[in-house]
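One structure is given below, encoded as structure tokens.
Every protein chain of the complex appears in place save one, which is left out.
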Amino acid sequence: MANISVDFLGINFKNPIVAASGTFGFGEEYHEIYDVGLLGGISSKGLTLKEKQGNEGIRLWETPMGLMNSIGLQNPGVESFIAAEIPKMKKHKNIIIANLGGNTLEDYLEGIRLLNHSGVDIIELNISCPNVKAGGMAFGIKAEVAYEIVKKTKQASKKPLMVKLSPNAENMTDMALACEAAGADALSLINTLNAMAIDIYRRKPVFNNIYAGLSGPAIKPIALRMVHQAAKAVKIPICGIGGISSGKDAIEFMMAGATLVQIGTANFVKADIIPDIIEEIQIFLDKEGIRDIKEIIGII
Amino acid sequence: MANISVDFLGINFKNPIVAASGTFGFGEEYHEIYDVGLLGGISSKGLTLKEKQGNEGIRLWETPMGLMNSIGLQNPGVESFIAAEIPKMKKHKNIIIANLGGNTLEDYLEGIRLLNHSGVDIIELNISCPNVKAGGMAFGIKAEVAYEIVKKTKQASKKPLMVKLSPNAENMTDMALACEAAGADALSLINTLNAMAIDIYRRKPVFNNIYAGLSGPAIKPIALRMVHQAAKAVKIPICGIGGISSGKDAIEFMMAGATLVQIGTANFVKADIIPDIIEEIQIFLDKEGIRDIKEIIGII
Amino acid sequence: MRNETTIILNNSQVADDIFRMTVKTKSIPQPGQFFMIKGLYGDYLLPRPISVHDYDDGKLVFLYRVNGHGTKMFSEMKQESAIQLLGPLGNGFDYESFQGKTAIIGGGIGVAPLLYLVKKLDSKNTDVFLGFKDEVYAVDDFIRTGATVKVATEDGRAGEKGYVTDLIDYSKYKTVITCGPEVMMKKIIKSCIEKKINVLASLEERMACGVGACLGCVTKTIHGNKRVCKDGPIFDGRDLII
Partner (left out) sequence: MRNETTIILNNSQVADDIFRMTVKTKSIPQPGQFFMIKGLYGDYLLPRPISVHDYDDGKLVFLYRVNGHGTKMFSEMKQESAIQLLGPLGNGFDYESFQGKTAIIGGGIGVAPLLYLVKKLDSKNTDVFLGFKDEVYAVDDFIRTGATVKVATEDGRAGEKGYVTDLIDYSKYKTVITCGPEVMMKKIIKSCIEKKINVLASLEERMACGVGACLGCVTKTIHGNKRVCKDGPIFDGRDLII
């Protein structure tokens, strides 16, 4: 049997599959369906310094092979995460990634300081959040803005820092390079794509915020292109995300340069899809005579 | 019955439905299935100054509710279009839009000079083509680059000039504003999204050019967002494109600010979908008690 | 809770737009719970939440209304087709704690989650009120439980003419259970709160995960946002912000 464990930032993942932030809670709910200890890692629901109730109005909308969401980072806050969730997550013996968002540099820094003393293995910095100082444009659109926030958060962080890139970035190559230059230890991409839906009967946007984030199989070809662009640009390792729904999809992302992959929307399509995906990867490698999954990372 | 005709750049379209460039040839083939005279207009296969044979290798690849293509602008060249195709298109009594591509400013200008003396009603400037002088990055990525090409082509054009925007633009709002400032008479958007597919068995990208363009229902929510952004930014009229597959989809784009819409990939899903779409629009308006389709344009 | 791929035993139309589907299952659901269901080859992404209408010995019954594309696909599925079931989900009714006389009030397809509940209750202590716009369905099944059943239709084609809410003398009940259109449930909850009667309502929200992980289906309560899929779908009417 092919070896499917990978090393990412000096941490051993028993397989390259990570549950994507916001789609898997803190793992507890899915553990009622299957042993989530099977996963390589879990990226937590997006955290903010203080508890958030999230957005009002419709939060979910299905599109052709895609899902739009506007949850608005509903979460219990970093402190409550550390106190209440990490101990439960620790039981499953997989790698814990804390996904951290914020609207100001201060929020990010304060969140990181708290996480520094927690049991999380990696901090995933979500820079798709609107930057209140810059009039609400997300931190992750312009490379210069991202550079600043990554540089300062990296200095504050005692944990490995993985920066989660937005596909709405002006230029994926520049963005990846800027984050690497600012000291990011790794990149994860992509977050959801800015999208819109209209309720033509009510003659109103579906979502209170007008735009919302698109995920799922529909965006996979775009995500794969972006992962390939980022992987060609930087030397730091990459965690690929976006529409991955099968072992074959995961292999595509790894061939394009990802060391790890995250599974998001696919969890909703089939609640126990992650064990299937891990099995499919194993079968593919064995059939193709590949002894170690590391051999295929970035071969394209 | 509600009025579904619209005025676009002083030209009357009997309905807002236009066949999208590259998906409908010059209309002849679909005329074997239904009377293409039903359409508001037809945007021609992308033309270049000289005949092109297009790309080698696989040209089409299906994705979840999407289609990737890498045709590479195979076309007979502007002169042959004018001599052989326009006379045939004229018979159908719909508006003729010449979609023009190029890799240098000179190509565009020469193409426009030829089209100035032809029977086309509108020139649709495709700025998604790689700019050979700028190392192959498309004209439509950076607003400054687009501004230059639009300014010069507009000066040369005796026909109304509609600029077709790429969704790969760094910033859709800036891009729309730049094209308007440069003198564009109208905008059409979106062209295909840069995307990638990998054949994991051959361990190679599917397409010879590595990346290819994604279209179809999968991209509709992204296209709708971009049309809305552009419509909010500019005063010139907009032709909405991207994944439109039903009358309801078309209405969404019009509510978001499009005066016309183009139907591309959906023609492949159901060869006679355009008559269905026109009928669905009519039914929707009548049911909702809307007397004139113009009432809903840009209401969101 | 499990995700199982099972088989459709029967899927047939019972009224305009209303279908009844029986599937095999290994799960043992409680009244008021639901499943996220999806045909194995449907051209839609997310499973749809559908309540337990009835259950007996490994056979699970859904009663559903063709609403949009997903439920339309359900109605096209043939016997023996494969179907994916995630469940049982949600809190369900804590029916063993119900006290005194209970009124069960269903409106339209909102009657779906109530049949299996009524079967579990003491029929002598249970009055069922079913309201429909025009065509009625599932009424016979409710009658067969032995409970007292009253029907109202808006156009008067069966039972009383008018709204089901007009049939109810709240003073007779200690507990009221309702599922149906939002306006109906709001009216009932208000009446019950005024009259200090226990009231439980089964809510609907758009769902993605169905298990409480995505926070897509929250509803506002006096205790903050609650997940309809996990903390509900059954809520105490007094907790809801309506």
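When the chains are written out, they are named A, B and C in that same order, and each has its own residue count from 1.
Just so it is clear, contacts are C-beta pairs under 8 Å (C-beta built on N, C-alpha and C of every residue); 3 or more make two chains touch, one makes a residue touch a chain.
Just so it is clear, the structure is predicted and the values come from calculations on it, not from any experiment.
**Student:** Thinking of the complex as a whole, which visible chains are touched by the chain that is not shown?
**Tutor:** Within the full complex, the chain left out of view touches B, C.
**Student:** Considering the complete complex, identify which of B:Met65, B:Ile82 or B:Leu115 is in touch with the unshown chain.
**Tutor:** B:Met65
**Student:** Just to verify: which one of B:Gly22, B:Gly140 or B:Pro221 makes contact with the chain not shown?
**Tutor:** B:Gly22
**Student:** Among the options B:Asn3, B:Gln74, B:Asn208 or B:Gln282, which residue touches the chain absent from this view?
**Tutor:** Of these options, the touching residue for the absent chain is B:Gln74.
**Student:** Of the residues listed, B:Tyr30, B:Tyr108 or B:Tyr211, which one is in contact with the missing chain?
**Tutor:** B:Tyr30
**Student:** With the missing chain put back, which residues of chain B would touch it? List them for me.
**Tutor:** 22-25, 29-30, 32-33, 45, 53-54, 58-62, 65-67, 69, 71, 74, 216-217, 265, 267-272
**Student:** Residues on chain C that touch the omitted chain in the whole complex?
**Tutor:** With respect to the unshown chain, the touching residues of chain C are 41-44, 73, 76, 78.
Definition applied: only the chains that are shown with their structure count from here on.
**Student:** If I average the C-alpha coordinates per chain and also across every protein chain shown, which chain's average lies closest to the global one?
**Tutor:** Answer by centroid distance: A.
**Student:** Taking each chain's centre as the mean of its CA atoms, how far is chain A from chain C in angstrom?
**Tutor:** So the centre of chain A lies 36 Å away from the centre of chain C.
**Student:** Return the distance between the CA-based centres of chain B and chain C, expressed in whole Å.
**Tutor:** Spacing between the chain centres: roughly 47 Å.
**Student:** Out of chain B, which residues touch more than one other chain, so two or more?
**Tutor:** Within chain B, no residue touches at least two other chains.
**Student:** So which stretches of chain C touch two or more other chains?
**Tutor:** Touching at least two other chains: none.
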